[in-house]
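The excerpt is restricted to a subset of chains, each kept in its original location.
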Amino acid sequence: MLRLTTFGESHGQVVGGVLDGFPAGIVIDFPLIEKDLMRRKPGQSAISSSRDETDTVDFLSGIFEGKSLGSPIAFVIKNKDTRPGDYDNLKDVYRPSHADFTWEKKYGLRDHRGGGRSSARETAVRVAAGAFAKMLLKPYGVEIIAWVSGVGSITSNIDFDLLSADLIEANPVRCPDKDAAIRMYEYIESLRLTNNSTGGIVSCLVRGVPLGLGEPVFDKLQADLGKAMLSINAAKGFEYGSGFSGTAMLGSEHNDAFMVDARGEISTRTNRSGGILGGISNGQPIYFSVAFKPIASISMEQPTVDKRGNPVLLKVEGRHDPCVVPRAVPIVEAMAALTLADHLLRNKVSRM
Amino acid sequence: MLRLTTFGESHGQVVGGVLDGFPAGIVIDFPLIEKDLMRRKPGQSAISSSRDETDTVDFLSGIFEGKSLGSPIAFVIKNKDTRPGDYDNLKDVYRPSHADFTWEKKYGLRDHRGGGRSSARETAVRVAAGAFAKMLLKPYGVEIIAWVSGVGSITSNIDFDLLSADLIEANPVRCPDKDAAIRMYEYIESLRLTNNSTGGIVSCLVRGVPLGLGEPVFDKLQADLGKAMLSINAAKGFEYGSGFSGTAMLGSEHNDAFMVDARGEISTRTNRSGGILGGISNGQPIYFSVAFKPIASISMEQPTVDKRGNPVLLKVEGRHDPCVVPRAVPIVEAMAALTLADHLLRNKVSRM
C-alpha cells in the first residue's frame, strides 16, 4: 500500500525517491527527517567516511501547507561532494565483492563512478522515506529503535527494558552497552589505520506494535521485514525472535505461554516468538537482528581482473567506512518503519 | 512474473493453488511433482506425523496434451485424512506459539480445525508449484538441493563438492553427513517418545545459476530468497553466503578475488558472497541456510488461556512431527525454485 521508488546514481546529480500511498492530512515532521538523515550521513565521526554531504532534502511534491496531500511525495537529495575522477581507474576493472561485475553482465553497461546505482548512497532516500513511515506509526504508539549489537567478534549485552534512543545515540558506534562500545570503537579505529574493514550486527526492537499486522501466508510480517532488511546493501542475514539459536531449543522451552497481564489483556509470559505468530503481530515487542558483511571497499591492494580477464592489482580509492554498521542503524529503522506502516495500512481492510 | 496464489484450510475439502505466468509449451514433468510431494508428505518414516495423506495432485487447468498452455495452472490436493473432531477442544483456547490468537484478533473469526489456513498443510501446494519452477530452470542447468544441516544442537559437516540429492535422500533425516544423521535421528526419536519437539536448520545449495538474476535495489535476489524462506511456517532466520559468521571477518579476508577460471570465464577464488553480488547472481553457486523453531504443537500439558482469558491447562491432540526440518527440505527447495524462476523471467527484459 505504501510504495517507495528510489532513483539516482552515487555520483550523478541527485538521489531521490517517490513515496506513493502516503495518506493525506498528516502533519510533516521535517526535523525528524533531518535528524534521521544526519544519523546516516557520512562524516559524522572519526570512524566514518569523510565524504562531505549536507544531505538536505528538497521536496518536490505531495506536501501543501505542511501537510501530506495524499498525492505522491517526491524528493531529492543533491550529490554535492562527488569526485567522479576518483573512480576513473575502476572503469574497466571489477572491484572484489562489489556489484561492478554483476551489474555490467546483467545490463551490458554500468556507471562506474562510485558504484552508480548500487552505491549505498541510495539508502539516504530510504532513511528519508522511513521518517514518513514513522510519522504514520507514531499515533499508534509504535516506537522503533535499532542499535549496533556486534562489531567483528565483539558482542554486547543489552537489557531490552532499559533500551532507549538516547542510550544508543550516546556514542558514535551506536551500541548501548558502553563497555562494548568502547572496544568496538577502538577496533574500528584500528581498521581505519590499516585500511581494512569489519562486519557487524544491527539489532532492532519495536515496541507498541498493534495486534494484527502481517498477512498469514506469503506476506508474513517476518517475511516482509526480512526482505526489507536483506535489501540493504551488505546485509547477509536476518533473524527474529529466538532466531538461529532457537533451533537448538525444545518445544517445551520455546513455546510462549499465554497469560492475562496486569492490564487484563492477553499477553505471553516469554517472547521467543519475537512478537509475531503465524506471520501476524501479537502485540508483544518485535525484535530482530541483521548481519552485515565487512564492507568490500578497502584501500589495501587486492588481486582482481579487468574486463578482458587480465589480472590486475587494485587499490580502491575513494572515501569509505571501515565499519558500516553504526550508519546502518537508521537504515534498519527506516526499513522497519516502511514495512510496518505498509502492513498497518493493509490491515485496515482485513475486515469491514 | 511467476505468481503463485494458494488457498485452502487444513481440514477443509482441499488445499490448492494457481500458478500464473508460467510460460507456454513446457512439457510437464508429472513424476517430479509427485516425487517432491512424497518428500514433504507426512507419514514417510517413524519420526514424522502419522497423518495419512496420499497428496496426489488434481490438475484443473492450464495443461493440454501434456504441455503448459500459458494460461493459469490450477490444481488441488484433497484433504483425505481430516479429523476435525480432534480439534474440538481448541475452539476456544489459544495454543501457545500458534497463530490461533493472532488470526482470531486480526480477522475476528478463525477455522480452529488443525490451524485452518495457518496450517503447514498449505506448504504442499508450494512444493507442487516449486516442481513447475524446477521445470523452468532445468534447461538452464540450475540444480537446487537442500538438506538438514542441524537438528537441536547437533551440527553436521558437509563438503559442497560432494553433495548430491542421492546422498541427502539416503536417510530419513535428509542429512548427508551420515554420522550426524544417526545422532539426529536418535534425538528426534527420543523427543517423539517424550512428546516434545526440536528446531533445526535447513541449508540449500544452488548450482548452475545463470549470471544476472536479481534486481539491484529492493528486489535483490537475496531479499526475495529471504522473504520466500521466511514465509515458510516456523522459519525464524535466513542467512546466505558468509551469513552471520561473516560479520566477524575482516574485509581483506571476506572479499572474493576475481580470477579467470579453467574455462576462460571470470570467476571468483572464494565464494563468501554466496553467489550474489549487489543483489545479482554472479554465476557462482548460491548457498543459504534457514532456521526453523521447534514446532509448537507438542502433546505435553501446557498452561495457556481461553478466549475469555481464563487459565487453561492444554494438551494439544492431533498428529505432529517432533522435528519439522526433514520435511521442510523440499519446501525450501520449492521456494528457492519459485524465486529463481521468477527472476529468470524478470531478467529477460533487463535489456533488449
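The chains carry the letters A and B, assigned in the order they are written, with residues numbered from 1 in each.
As a working rule, contacts are C-beta pairs under 8 Å (C-beta built on N, C-alpha and C of every residue); 3 or more make two chains touch, one makes a residue touch a chain.
These figures come from a predicted structure and were not determined experimentally.
This structure file shows 2 copies of a single chain, while the whole complex it describes contains 4 copies.
Everything below uses one rule, namely that only the chains that are shown with their structure count from here on.
Distance between chain centres (mean CA atoms), chain A to chain B: 26 Å. Within the complex formed with chain B, the residues of chain A that make contact are 4, 6, 94, 96-99, 101-103, 105-108, 117-118, 122, 150, 152-153, 191, 196-201, 211-212, 214, 216-220, 222-231, 233, 235-244, 246-260, 264, 266, 268, 272-274, 276-282, 291-298, 300, 302-305, 309, 311, 347, 350-351.
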